[in-house]
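Removed from the display is one protein chain of the complex; every other protein chain stays in position.
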Amino acid sequence: MDVVLIIIEIFGTVVFAISGALVAIEKEMDLFGVAILGLVTATGGGFLRDLILGTVPPRLFTDPVYALVALGTSLIMFIPAVRKIHGGAKKVRDVLLLVVDSLGLGTFAMVGMGFAVDAGFGNNPFLLIFVGVVTSVGGGVMRDVMAGNRPYVFVKHFYATAALIGCGVFVLLRMIAGDIVAMIVGAAVIFTLRILAALFHWKLPVARREES
Amino acid sequence: MDVVLIIIEIFGTVVFAISGALVAIEKEMDLFGVAILGLVTATGGGFLRDLILGTVPPRLFTDPVYALVALGTSLIMFIPAVRKIHGGAKKVRDVLLLVVDSLGLGTFAMVGMGFAVDAGFGNNPFLLIFVGVVTSVGGGVMRDVMAGNRPYVFVKHFYATAALIGCGVFVLLRMIAGDIVAMIVGAAVIFTLRILAALFHWKLPVARREES
Partner (left out) sequence: MDVVLIIIEIFGTVVFAISGALVAIEKEMDLFGVAILGLVTATGGGFLRDLILGTVPPRLFTDPVYALVALGTSLIMFIPAVRKIHGGAKKVRDVLLLVVDSLGLGTFAMVGMGFAVDAGFGNNPFLLIFVGVVTSVGGGVMRDVMAGNRPYVFVKHFYATAALIGCGVFVLLRMIAGDIVAMIVGAAVIFTLRILAALFHWKLPVARREES
């Protein structure tokens, strides 16, 4: 189980590092700005998760693989030839950011719940779901606060909700189909919901102030 | 003792969720923006407190009541009919925000110190006061940073100071009158100081840069 989680987590680290690097490049930051924002985005969620579950020092600090993967990915994004691929039109960058961010959201939600199960909290569905949502959303919130943007979680329709629904699917499905199947389906649900929401501009009611 | 603390904490959760929801509505966020900002404001202080005291996972993650109360309260604030009550004039919203935020400040300061006493730190008055101030101020700081506002703690006169004075009153009074009486008086002191400071525009010296 642990090996599966680590493989998925490294995949999530790569895609979230890309999303952080893209935001930094959008803001015309220098090499180290890109590296740091990639690192924070890719590791922020897992850092929060480990603090919540009482895993100290957080994995991020004991095992270099996460930081090295996050930094390496960010630096690759910085290479001019790579940037050219997604530099053609703002639309291309936006689609790329949407896809990597959605992949990261789905995988980190599942990784968060998987580690919570490993830490012995498998019988508390509320904790599982909550830790999954925080793990998936945490890195992006740090990215946006540090970059001076309003956090995605407030701006993008269905962002946290997609994570919430997918985490609920995992909790229900793992009782029937086991953890691995539940993780795959849960991540797919999150990814699909988030992409559909963006494609079809799903909107939620806005809290316009009512003038009486 | 524990039951008393939980009841007070739920009251604080309700009022801080209202304050978070009001800020989100002011910013014309959508349904989930309102829910998330209400949740973060209502639970952020307790989350920090539990990390500081070594209570992992933080209560927020093990017991659903805090998240459910915070989300429920935020969603009620979102109902148009409810918003109409406080939507008439900016002045009404401002007064409402002042009152709920002051109530939350007082109750969370006391809850923070109460849990610190429960965790065995009753003989360290410095830790009690500091944890009380952080618990009471933490949720509001997260609310303001995530919403892109300058934290209240810098803007409103006597915000953290009111919390500090009330926490000092608790620490002194509990030696004579017991924890319960000290909590009631301490919370009342914080609420009163904060309202008086707003009413009479108590001002502190501002650090204008001195030109030599």
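Letters A and B name the chains as they come in the text, with residue numbers starting at 1 for each one.
Here is the rule we go by: a residue touches a chain if its C-beta (ideal position, glycine included) is under 8 Å from a C-beta of that chain, and two chains touch if they have at least 3 such contacts.
Please read these numbers as outputs of a predicted model, since none were measured by experiment.
**Q** In the full complex, which of A:31, A:180 or A:196 touches the chain missing from this view?
**A** A:31
**Q** Tell me where the left-out chain touches chain A, residue by residue.
**A** Spelled out for chain A, the touching residues are 24-26, 28-34, 36-37, 51, 56-58, 60-62, 64, 67, 78, 80, 83-85, 87-88, 93, 145-148.
**Q** Touching the hidden chain in the full complex, which residues of chain B are there? Just list them.
**A** Looking at chain B, the ones touching the missing chain are residues 51-54, 121, 124, 126-127, 130-131, 141, 145, 150-151, 153-155, 157-161, 203-212.
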